[in-house]
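What you see is the complex with one protein chain gone and the rest in place.
By letter and in written order, the chains are A and B; residue numbering begins at 1 in each of them.
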Amino acid sequence: MLRLPAFAYSSPKSLEAVLATLAEQPGRARLIAGGTDLLPNLKHGIEEAGLVVSLKHVPGLDGVEEQSDGSLRLGAMLTLEDLANHDVVRARYPALASAAGQIAGPHHRRMGTLGGNVCLNTRCVYINQTHFWRESLGYCLKKDGSACHVVKRGKRCVAAASNDTAPVLTTLGARLVIASAARGEREIDVGDFYTQDGVFNKDLQPDEMLTHVIVPPPAKGLHSAYGKLRPRDSIDFPRLSVAVAFVLKGGAGTAADPGKVHDLHIVVSALASTPVKLRKVDELAEGRTADETLFEEIAAAAYKQCHPLTSIDGDPAYRRDMVPVYVKRALRDALASGASA
Amino acid sequence: MRTLRFRLNGDDAEIAAPDHWTLLEVLRYRAGLTGSKQGCDKGDCGACTLHVDGKSVLSCITLAADVDDREVTTIEGLVGPGGPDVVQDCFDESGCLQCGFCQPGMIMAARQLVTEDPNADRDTIKAALASNLCRCTGYTKIYEAVENACKRTLAGDTGRGGRLADLGGGGDEARAGRESA
Partner (left out) sequence: MAGGIERKSINRTHGPDAPHGEFHRVGKRARKVDGIGKATGQAVYADDIQLPGMLHAKTLRSPHPHARIVSIDTSKAEALPGVHGVITGADMPTKYGVIPWTPDENALAVDRVRFVGDEVAAVAAVDEDTANAALRLIEVEYEVLHPYLDPKESLERHDPAIHEGNKKGNISKHVELEFGDVAAALASSAHVIEDDYAFHGTAHAPIEPHCAVAQAGHDGVLTLWSSTQIPHYVHRALAKVLDIEAHRIRVIQPHLGGAFGGKSDPFYFEFCACLLAMRTGRPVKFLLTREETFYTHRGRHPMDMHFKTGCDADGKITAVDSKILIDGGSYSSFGLVTTYYAGQLLCGPCHFPTYRFDSTRVFTNKPPCGPKRGHGSVQPRFALEIQLDRLATKVGLDPIEFRRRNFQGSNVETVNGQTVTSNGFVECLDTIETASGWKDKRGKLPRGRGIGMAGSMYISGTNYAVYPNDMPQAGIVVKLDRSGLAMVYTGTSDIGQGSSSVMATIVAEELGLRMDQVRVVAADTDLTPVDLGAYSSRITLMAGNAAVDASRKLRKQVQEAVGEHLDVPAGRVILADGWAFDAQDGDKRIPSREAFELAESKFETLAAAGSYNTPERGGDYRGGTIGASPAYSFTAHAAEVEVDFETGEIHVEKVWIAHDCGRAISPVQVEGQIEGSTYMGVAEVALEDHAVFDDPAHPEAGLHMRPSLLEYTIPTSVDTPELEAHIIESIDPEGPYGAKEAGEGPLHGSLPAVANAIYDATGVWMTKLPFTPGKVLAALRAHESGTPTGEEA
């Protein structure tokens, strides 16, 4: 078997108790939600835990609540399956439902949670391996070593952000609610949450936990879509992923008169330690007709900004070639899927 | 070490195990329920699929401690007093049980689908089984088995009963009369 290292386990019955435990043993205590990321990583020895703190028995973390301002408050323990199937989510944020529905396989989505996905560890072909494998190669700076095998002589780990919900949540302008015993609650934009450090790519302290994800109300005419490149149509992590969101105004909704694009956001992921927000595409697209000419231009701009690395399996040059293709397809899908309800 | 208390195939179970053991390890090596298989031990293959509260999960990446108070059902637990469950029987009938190693997990995934959506079409079946790798069958006969299980479920059939029940009494002549290819 691929054995887990020894650790202690606790399952607090309240959020306060969870936060107190984290505060008592910061770094040593690790949260487990669905466990679909944490347990394989512990088995590989790329993460460590003295105490595993389960969120399974904490009430009130798996809901979808509509707030008075029209935003949706999603609990961190909401399973990916429930997120993907939720009627309101599907109607308002089809890209989010689509991304959640494309994560791993059906059983993983039943086990895995939104919070776990947002907090997913970064991935790299040189790190998601056993001790034997990593030791044979020479440990790298993400865990137990000092060199990077992707960027030789690099001083920074560039393991890739590989969570499917993050790029979508970023395009939607979602905010994260983070709680700790010492400092209470804080909110942060998803777009600011991820940091350029593959070792730990989150603005999250060891005593903190994510309790909710708040997705703002969809602007009138919001269109969104998500595209994912992967070898198999199930189970596999993204080798490239693209989330787009824009507001469509005017127009007849026909091919001849689709309307004008406003407030375009595109985020590409599985490239670097953070989901990558494409720059200047909003300026390029603002107020222009949502047609193939525009989509081609955006795709070309995307190509220039994206530089896949060997941290993810699959030829980087090919993955780069796929950036414009996936951007274009996501834009078309967003246009075709209609505005958020 | 902790004492785990949960419902296991309909019984109250009390099993001592270290905190860091997975549900799969506890079932196979502590409870002696070896029906759930291990093919990768890290969530990649689906061989360890079983039900927690009626839902298919991967037991190799489930901490045993996390199923406290829950209802765990394994492939062994699908068999009732009347014999194998209708899904198990349909798998046998379809001929999809080649090496059989993926099949306890596959059957558990199928069992959930048949319960929840006996009108499932082939695409739905494919999607529901997409966490479970099979290396032998090319999946074709597995789909046929699930489709048949759906059909029989809609017709109110729960299983055909075990072969022991089937063969009971009547002497050679009666037995030979029953076709049992």
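Just so it is clear, a contact is a pair of C-beta atoms (placed from the backbone, for glycine too) under 8 Å apart; a residue touches a chain by one contact, two chains touch by 3 or more.
Keep in mind that this is a model prediction, so the values were computed, not measured.
J.: Specify the shown partners of the omitted chain in the complete complex.
T.: It touches the following shown chains in the full complex: A, B.
J.: So one chain is hidden, and I want to know which residue out of B:G54, B:G82 or B:G95 touches that hidden chain in the complete assembly.
T.: B:G95
J.: Residue by residue, what part of chain A touches the chain that was omitted?
T.: Residue positions of chain A that touch the missing chain: 1-3, 6, 105, 125-126, 128-130, 132-133, 135-138, 149, 229, 231-237, 313-315, 317-318, 321-322, 325.
J.: List the chain B residues touching the unshown chain?
T.: 28-29, 32-45, 47, 74-76, 78-79, 84, 88-89, 91-104, 107, 125-127, 129-143, 163, 167, 172-173, 175-176, 180-181
By our rule, only the chains that are shown with their structure count from here on.
J.: In the complex, go through chain A and note every residue touching chain B.
T.: 1-2, 4-9, 11, 32, 35-36, 39-40, 43-44, 52, 54, 56, 104-108, 110-111, 233-235
J.: Under the definition above, what is the set of chain B residues touching chain A in their complex?
T.: Those residues of chain B that touch chain A are 2, 18-22, 25, 38, 40-44, 46, 49, 55-58, 61-63, 65-66, 68, 109, 127-132.
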